[in-house]
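Every protein chain of the complex appears in place save one, which is left out.
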């Protein structure tokens, strides 16, 4: 981050209610209280780190309005109602500085089919390919080396990072962010085993991404066998996730990195899947359910449930089982002791 | 899917043996019996859904020859011997409509080395790179932004989706489909630990993909340390799979999403690895073995075996262990009860 802001500029961005001290440093980076140095800005986001403030070497520290210490020489305190919210404002401003909205227009090196329709307010970066009949909406920013296939449609105010590939017929609605290398519309993994060979089942559906979705780097979403694979409004998907054909994901879900969802699974609104979760095919994960990391789901999940383990169990039950599992050496010893006290008579069933 | 077919066209494609009713709707999508609406075609693929047919709102329904209900007004029944096979025929036809064979030729924006040999019947899309000495066979379709490295060879009738990368020296035989973002020929992960540093072991082998293989989106296959990493004829690999250096996979295997195969593993013909499986290095998985999802394989697997769990056990045994594991709370209670009945005398070994 090549940040370069004066303390006055920062005070204005975060709408500081009071200041104490002063610095002439230009602020070049954000750091935690413990690691900040001259030229950094830091912040007290959590009261438990309060004791770290006096020793903090940052040039500027964002503090709650009621923090009553004194800055070091050459150090500026900016007092606000909510330091975390103030930091978010600052980061939002930095984001605008780092990634200013590019001028509309199509880079001359992009290859655009004559029948593609690209809004005049959209930006299409260098070396993109936009195929026949594809549509790109208002103010959408398509970065370098993106592929938009035949009859694919991207809505308004989307941001497609470099190397994104939206295959033919897929639909992306509005305000969607696709991180680097996202694949929308690869073929589903469907075969019929005929005469000793796996014969391909044609995959002729599409992928539909609703409004306000974000999808992480190198994540793959397969097109439906027919009909559509769907990601609902506001859902956020992390990096390297696999979404198989005909999966339907509801609204405002979170799906963390390296999770895999098998074919035809339904995930209802507000579900949260942590990292490296696996979900077997044709299941339903109920509204608001939480699946903890590395869990293997092989049955339907009730709304609101929290599951853990492979096979998946209710969270508290699985925690208890894990504790008892770790006590197996003790249990075996206790049974040994009981048996020594009461040796079994040899019987025919004691093979 | 921008489908647009009349009911007459569909009847012809699926070779309907009898019809009942009639519709004037143009068919625009395929949907399940429960979700279909006017303009959709649906089908009764599994007798257990028979009760859903009378309420189905599809404009056309594909039904078995002996289904004896009556269509709704404006609805057409098409009767065939096997509705699933009929649907597959329809999907195959739709696939041709969606993705017609492109005209042969090389897009002017592609960068082709002078010594590359590209068959006259092949198609090379926009912004591809084909390096020195590379070969692309008859009727092979290379989509946009593909990379084919030095001396790599792609056979006949292959289909390389956008963004595929085939690194130098790698060989792809005939009728192979590589989905978006597939990587063939990244370096194997090999280092020697010398004087506190990991020194790279050169990886100078190649990847060989035999006939009729399909590989899923963003899957990676490492080149061999020397000699070759091999995927045998007819094997199908899903998205985000990792195949390490010197792995040899036999014919007609299935390897599901997010599975990882460590270096020098041999997988014999007809093996099936479900999703998120891990296989440790230098092992052999026998012919026709089945490895269930999330299993961790750390020993050789006999032909025909079905394994489950980490560490992997025979499937039925692991199922039984899982049942007993869930009964650990009960078992601890039972041992508590026995001990209460027969309290242990304190001994020196009871620490």
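Miscellaneous remarks
Letters are used for the chains, namely A and B, taken in the order the chains are written, and counting of residues starts over at 1 for each.
The rule we apply is simple: a residue touches a chain if its C-beta (ideal position, glycine included) is under 8 Å from a C-beta of that chain, and two chains touch if they have at least 3 such contacts.
Please read these numbers as outputs of a predicted model, since none were measured by experiment.
The residue touching the chain not shown here, chosen from B:19, B:121 or B:227, is B:227. Note on the undisplayed chain: of the listed residues B:163, B:232, B:250 or B:286, the one touching it is B:163. Contact with the undisplayed chain is limited, among A:168, A:228, A:258 or A:313, to A:258. In the complete complex, the hidden chain is touched by one of A:130, A:217 or A:244, namely A:217.
Touching the missing chain, out of A:91, A:283 or A:305, is residue A:91.
Mapped onto subunit A, the interface with the missing chain covers residues 1-3, 29-32, 35, 88, 91-92, 94-95, 98-99, 107, 109, 125-127, 144-145, 161-163, 177, 179-181, 212, 214, 216-218, 234, 236, 238-240, 252, 254, 256-258, 275-276, 293-294, 310, 322, 325-326, 328-329, 331-332, 335, 338-339, 342, 344. Against the chain not displayed here, subunit B makes contact via residues 111, 127, 129, 131, 145, 147, 149-151, 163, 165, 167-169, 181, 183, 185-187, 189, 191-192, 196-198, 200-206, 218, 220, 222, 225-227, 240, 242, 244, 258, 260, 262, 276, 278, 280, 294, 296, 298, 310-311, 313, 320-321, 324-325, 327, 331, 334-335, 337-338, 341-342.
Keep in mind that, in the parts below, only the chains that are shown with their structure count from here on.
One inter-chain figure worth recording: subunit A and subunit B are separated by 24 Å, centre to centre, where each centre is the mean of the chain's CA atoms.
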